[in-house]
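Missing here: one protein chain of the complex. Every other protein chain is in place.
A, B and C are the chain letters, set down in written order, and residue numbers restart from 1 in every chain.
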Amino acid sequence: MLSRRRFLGFTAGAAAGAALGGVAGAGLRTLFASAESPIVPPRGPERVVLSVCDLCPGGCGVRVRVIGDRAVRLEGNPLHPVSGGRLCPRGQAALQALYHPDRAEGPLRRRGPRGDLSSFERATWDEALGEIGARLAEIRAGGRPEAVVLVTGGGGAGLGPRVARRFLSAYGSPNDVALHRGDDAAAIALLLAQGVRAAPALDLQSADYVLSLGSALLEAWSAPVHATRAYGEFRRGRTGRRGKLVHVEPRLSITAASADEWIAVRPGTEGVFALGVAAAIVGEGLHAKPFVAERVAGLEEDRDAAGRTRPGLRSVLARRYRLEQVEAETGVPGDVILRVAREFASAGASLAIGPRKGPLLPGRLFDHLAAGVLNALVGAVDAPGGVLVADDPPLPPWPALPGGVSAAGRARPKLDGAGPDQPLLASDPERLAEAIRAGTPYRAEALLLVDADPAFASAAPETFAAAVQKVPLVVSFTAIPDDTALLADWILPASHFLERADLHTTPAGVPYPLVSLARPALLRPVRDARPTAEVFLELARRIAPDLAAALPWKDLDALLRWEMEGLHAARRGAVMGTAFDEAFVRMMEGAGWWAPGYRTPAELWTRAHESGGWWDPFYDHGDWRRVLRTASGKVELRGDLLDLAPAAPERDGALALLLFEPLPIAGGTGAELPFLQAILDPGHEAHWETWAEIHPETAARLGVSDRDWIRVESPRSSIVARARLTARVVPDAVAVPVGLGKRGGGRWASGIGANPLRLLAPARDPLCGLPDFGATRVRVARARPPDGSA
Amino acid sequence: MLDLERQDEEPLLAPIMHSGRGFWLLAACAGLLGFAGLAAWLVQLRRGLSVTGLNVPVYWGLYITHFVFFIGISHAGTLVSAILRLSNAEWRRPITRAAEVITVLVLFFGMGCILLDLGRPDRALFVLRHANLRSPLLWDVISVTTYLAASTIYLYLPLIPDVALLRDRLPRRRWLYRPLAVGWTGTPRQRRILHRAISVMAVLVIPIAVSVHTVVSWVFAMTVQPMWHSTIFGPYFVVGAIFSGIAAIILAMAIVRRAYRLEEYLKPIHFNNLGLLLLVMALLWFYFTFAEFLTTYYGAEPSHMAVFLSKTEGRFAGEFWTMIVACFVVPVALLARRRTRSTVWGTVVAALSVEIGMWLERFLIVVPSLSVPRLPMEAAPYAPSWVEWSLFTAFLAVFILLYAVFTKLFPIVSIWEVREGRERSVADVARRVKSYLPGRETVP
Amino acid sequence: MARWGMVIDLDRCTGCQACVVACQVENNVPPAGSRDAARGRAISWLRLVPLDGGREGHGTRPALRLVPLPCQHCDLPPCTRVCPVFATQKDEEGFVAQVYPRCIGCRYCTTACPYTVREFNWRRPEWPAPMERSLSPDVSVRPRGVVEKCTFCHHRLQLARDQARVEGRQLREQDYVPACVQTCPADAMAFGDLDDPRTTVARLARSPRAFRLLEDLGTEPKVIYLSKGEWGA
Partner (left out) sequence: MASGTVANGGVAGASRRLWIAGLVAGAAIGAVAGLTWSGRPATVTQPVAFDHRLHVRDLEIACATCHPFDARAPFSGLPATESCASCHAEPLGTSAEEAKVVAAARSGSTLAWAPLHRQPPHVFFSHRLHVEAARIACDACHPTFADARSPPARVRAIRMADCLRCHLRAGAPTRCTACHR
C-alpha cells in the first residue's frame, strides 16, 4: 500500500540520492580518467636529417627522425666513421637537452645581484648584440683590445669555438684561453716524445694486449663511441685473436671492470708501475731491438745538441725502477710486474695507454711519458695496434687577420702567461683567473665564455667565480644557464646542435682526418637561441669593418660552403660511406690513386650532406717524417724527466683524493639531463648524489659505515658526500666523481651532489705546469646530511 | 519461568533498546577516522600509488599485509564456531555469534584491501570479465567470495529465531526484523529445518574456510620467490589464521562483555576455554614457523638465505624477534598457567599480543621476500606512508563501528541458543557423558 | 613463426649504459627526479646489474661484472600465469607482452618475476614542457597505475613487418632490432630469430660461452649471455 506521503518521500529520497551518487560517481570517473597523460602526438611529414652530436668532443654523426616540427629520435649515422650507427648514453639523451624546460628563453640581461637566475630579464637579440657590440667597439677604439678575454671549454669541435677564437684574434686580443682538456697531458707527452702537437690516436682494434695505466678508455674517452666500437673489435672482432686488457689503477673503474686483470696500485704510482715493467723488459732484453735501434733515442746515454751528456733511460730504469723498488712503491708483487712485462713484450701488438681519466682530468705527464716509454720499447709507434697521429683535415685557411690596433693588441703578453712562462702549455686558465682577480699585468674589461663553465668545471672553480665578478662585462654563451652564466652580465642562449648547421673536424683520438656536416633538424629553434658562430659573425660586422673582413661570411651556410670548397680543392679523401666504400678508398689511396666519388664542389656539398661528411680513411703507417718531428727524428725517451718520479705522500693519516669522471656527467656537463643523472655508476647503482668510495678497512678506522654521510675536507674546502664502502678502491684513498654539485644547470642538476674540484690543492704537475689533479690529500669524517637530502 | 527468562535476557536486549553516550562517542570517533581514510583514498586515486611507500622492488606492502591479516582474522568466527558446533561444545553457545560477525565484516575489509592495492581500481571488474583461472589471485577471488556468501548464510541462519524474537518484542524497526525473520514462529518443523541447515552449513563452511586461507597463501607460494615458494605455506597460513582469529574473538568478547555488562553470559570459563585453544594454536604456529625457518636455514639456498638473514639479523630483525615474542613467548607464558589463563585479563593480554604478533608475521611474509631480490638492485627501504596507515586505521575504525552497529541491531549473544542450552543441555550432556562411560548403555 | 631472442656478449660490453638510455628514449619512459629515484620509483626497462662475486687480487679478473638486464622474455614466464586478467601473455613469437589497457595494476606479475624487470607506473607520467615534444609516436604513453616492461621494441617489428608486407617481401634479419641493440657501441648485443640457425643470435647462442640468468629456475629466458673469454681465444 503506497500512500502519497510515502511515495513523495521515496521520490525525494531517490532524487537526492541520485544527485549525491551522481556527483560522487562523476567525481570518481574524473579521478579515474586522470590516469592518462594528456599527450598530443606529433603530426606532419616525417623526415630524417643528418647532424653531429656535440654533447662531448667525440662528434658522433647522428640521424635525427623529425616529424613535423618535432625531433623525436636520435640514432647513430651508420655511415659516420666515429659513430658507425651507434651512440653513447649522452647522445641518446640529447633530445632531453633540446627540449630541456630550463633552457634560456632568449638573451638574458642581468639586472639584480650576480649568481641568481631571477636577477636576469629577457632582452631581444638586437638589444643584446647592440649593447655588447657597442661596448666591445668602445674598448677596441680605446686601444685596449687585449682587455677582452675569451674562455672556451672542452666542448665540441664545431664552428662555435672556432669562429669565436678567430673573432678574438681579429679583434686584437691574445687572451684566447682554452680550459684544460683531458687530452692535454697525453698531447704534451706526444710532443716531448715525437715532436708533434696533437692528441695521440690509438689503434685499439688492431692491438692484442693493452696495458691501461688508469685510463678511462671505456668511459669518458675523447670519442667514447669510437673507442668503445674499437674495444668491441679488440675483444671479439677477430676470430681467435681476443685481445687482453690489463688495467692499472687504485680504483676499480668501469674500464677496470671490463679488464681481464685489475692491478690495484697505490694512488699515484701508475707511472712507476709502467717503468717497473719497462725496466723488466729492458733488463731481460725483451724490447723490440730493431725498432728501438732505428727509431728510438735516449735509451742509452748520449749527448744533446749542446753537447751535454744525458743519462740514458736504461740507467735510470736500472737505478730507480728496480723490481723490488717498484714493488715497494706500488704495492704490486714483483711476479705480477714481471709477468705483465713478459706478456707485454711478447704479445703481437701491445699498447700502453696513459692515465687520461676524462675531459677534465688529463692525468700526470710523468705517467703519460711512462706509457710512451712502453710503447716505444715494443714499437707501438705509428704501427698497427699502436699510437697513431691524426692528420688535420685539409680545410682552407681563413682570411688574414687585420693589422693596426688588432695586431698591436695581439702582440701584448697573455694574461695567463702561457707560452713564455709555461712553454708546454697553450693556455693556463687557473693563472688567468688569478691574473683577472689581481688585475695584473692589465685589467680584463670583458670576458666571453663559449661552452665554458670554469666556475664549476676547472681546477679552481672558486677562484674563477671570484675572477668573473671582477670583470665589468661578462657574456656567457650557453643553452641552460650554468654556474658561470649565473655570474655573468649577459646570457646568450646557444642553439642546440639540432637547431643549427655545423661543421666538425676530427675529434681527438681518431686517427684519420674527417669533416662532419650537420644540417639543422628543426627549422625553428625551440627557444630564441642562435648558433654561437653566427653571433660572432654578427658581432664582427657590428664592431668594425676590418673585423668583418676577417670573418666575411654572412651566415653559417656561407662559411660552410667556403670550407667545403677548400676541402674539394685539397683533392683527397672521400665522402663518408659504407665499410665497402671505406675499403675501396683505402685500397685506391694505398695504391696512390684518388677516388673521391665527387667532381665539383657542389657535388661534394650534396654528397657530404647526404652521407654525413668527408673523410680520408687511408692511414699511411710509418710516415716517419710526419710523425717523428723531434730534433733527432726519433722517439725521444726522456730519462731526465722520468728520473723525477713523484714523491710518495707523507704518512699523515690523510687520504688520497682520487677523482674520476663518469661518462654521463663527464666534462662538467650532463648532470642537467635526468636520464644521465639516473645512470651515474652502474657498479654502485649510484645516481642523483655524490658518493665517495672508501675501502672498508679505511672506513672502519674512520668509524664510517656504508651510506653514511661524510665530510671530505681538504686544506682548501670541503664537501659532503655519501660514503660507499667497497673493496673496489685501495685503502687510504677516497674516490669521488666529478660532474655534480652545480648551482646552475636547471632543475635536475642544481643542488644535486657536490663538486670535488673545489677541494683541489693549487698544485701543479712539476713536469709541465698543468694542474695536478692527483696531489690533493683529504680528511674524512662523518657528517650531517647536506640540506635537502633525505 | 518465562518471566525469569525474560529478566535474564534483559541485558542481552538492552544494547538494542538503548544507546548510551559511549556508543555515540565511538561512532563519532570511528566516523572521523573513516572519513580521514576516505580522504586518503581520494588522494591516492588522484595521485596513484605514488602516495604509498611502495617502490621497486617492494611492490606489495601494507595493503597486501592487511589483506592477509584481515582474511586471517575472518577465520575467527565461522571456523571456530563451526568446529565448536559440530563437536557439540556446550560452552560455545554465548560466543558463536560474536565470532561469526567478525568473519562476515572483516571479509569486506580484506577484499577492500585488494581494491586499495590496485593501480587501476576502475578496472577491478576485469577480474570477472577477463578471468584467468590460472592466476592464484583469481582463486582468491573465488574462494573469498564463496566464503563470504557461506559465512553470511551461516551467520544469518542462527540469527532467525532471535530476529523473530525482536520482531515480536520490539516496537521499532519492524521493517527490518519482519522480512529477516522469514515468518519464524518456532514450530518444531521450523526448528528441525533450522538445525539441519545450521549443521549442513557448519560442515560446508569448514572446508571453505580452510581453502580460503590456503589459497591466500598460494598467492605467495605459487611464485618462485625466496621464502614464499614453500609447500608448508597452505597449512601455515591456516594455522596462523585460526590463531589470529581466536585472538580476535577473545578481544571482541572482552569488549562486548565490558561494554554491555554481559559478565553473566561471557564468563571467565569461556575465556579460559578459548585461551586453551589459543595456547594450542600458539604451539602449532611456533611449530610451523620453526619448521619453515629451519628448512630454509639447512637448505641454505643463497637467495632464500638472503631473505632469512634479513629477517633474523638484518633489516627486519626487530620486527621478527618481536613477532616471536608476541606470538609465542607472551601467549604461552600467560596461557600455560591456569592462574593467568582463567582470568579475563590474562587471555586478553595474550590475545592482544597475538594480534600484534600476527600482524608482524603477515608483514614479514610480504615485505622481506620482495626487499631482497635475487638479482642485486639498489632497493629503497619500504616505509609505509600516511595514506597506507590512515587507510588501515579507517578500516579498523569502520570495522569496529559496524560491529557496534550490529550489536545495536541484533543480540550479540544468541538468545535462543542460550535458552536452548539452558533448557536442554544439562540433560543432553549428562546423557552424552554417560555414553562415554564403560559399561552398558543406560539410556532410557 | 619466429622466436625472438637476444644475445649479450659480456666480453664486448663495457657497461656504458647507452642501451639503458636508448631504451628510455625509444619507449617514452618519463624522466624521474632525484626524489623519485631515492624512493625507488624511477622507471627503467633495462638496467645494469652489478654481479659481484669472489675476491679481488692482483692479476686476477675483476669480480665485478656489469650485466645489462632487460626483460628475459622467458619461454616459461612466471609472470604471465599469475596475471588475473590476461594483461600479460607470452605470444607465439615469444614476446612476453604487457597490454596496458587491460592491466588492473595488482602488481602480482612484478612480484612473481625473479628478475625484477617489471616496472609500475606509480604516478601519471609527466614531461615538463616542452619535453613532451620528444615523445615517439610509435609507442604509447602508459597511464598511471599499470605495469610496463621491456617489449623487445616490438613496435619496431610492427613497423618493419608492415613495410615488408607492403613491399611484398619477407622480413630480413636487419629489419628489426630493438633500440638497445641498435645503439650498443661495442656491438655487444645481437637480436633475431633464435629458431633460425642462420641468424647471428642463433649462432652466438650456440657458443660455449653462452649462459642464462637464474637458469635453475627453469624460466627458459630468451636473453642469452656470453661470458668473458680468455686471452687469445
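Rule of thumb we're sticking to: contacts are C-beta pairs under 8 Å (C-beta built on N, C-alpha and C of every residue); 3 or more make two chains touch, one makes a residue touch a chain.
These figures come from a predicted structure and were not determined experimentally.
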{"item": "From A:22, A:439, A:590 or A:785, residue that would touch the chain that is not displayed", "value": "A:22"}
{"item": "Chain not shown: contacting residue from B:172, B:195, B:258 or B:424", "value": "B:172"}
{"item": "Option touching the unshown chain, where C:97, C:113 or C:188 are the choices", "value": "C:97"}
{"item": "Residues in chain C touching the chain absent from view", "value": "89, 91-93, 95, 97, 99-101, 137-141, 151, 154-155, 157-159, 162-163, 165-166, 168"}
{"item": "Interface with the undisplayed chain - residues on chain A", "value": "3, 5-7, 9-29, 39, 41, 45-46"}
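Just so we're on the same page, only the chains that are shown with their structure count from here on.
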{"item": "Multi-chain contact residues (two or more partners), chain A", "value": "34-35, 685"}
{"item": "Chain C residues counted as touching two or more neighbouring chains", "value": "38, 47, 50, 124, 143-145"}
{"item": "Contact set on chain B toward chain C in their complex", "value": "47-50, 53-60, 114, 117-120, 123-124, 126-127, 129-132, 134-138, 141, 219, 222-225, 370, 373-380"}
{"item": "Chain C-facing residues of chain A, complex", "value": "34-37, 39-42, 67, 70-76, 85-89, 91-93, 95-96, 98-101, 208-209, 218-219, 224-225, 228-229, 231-232, 235-236, 240-244, 252, 254-264, 332-333, 336, 339, 526, 663-664, 674-679, 682-685, 687-689, 727-728, 747-748, 752, 790"}
{"item": "Residue numbers on chain B that touch chain A, as the complex places them", "value": "42, 45-46, 48, 120-122, 376-378"}
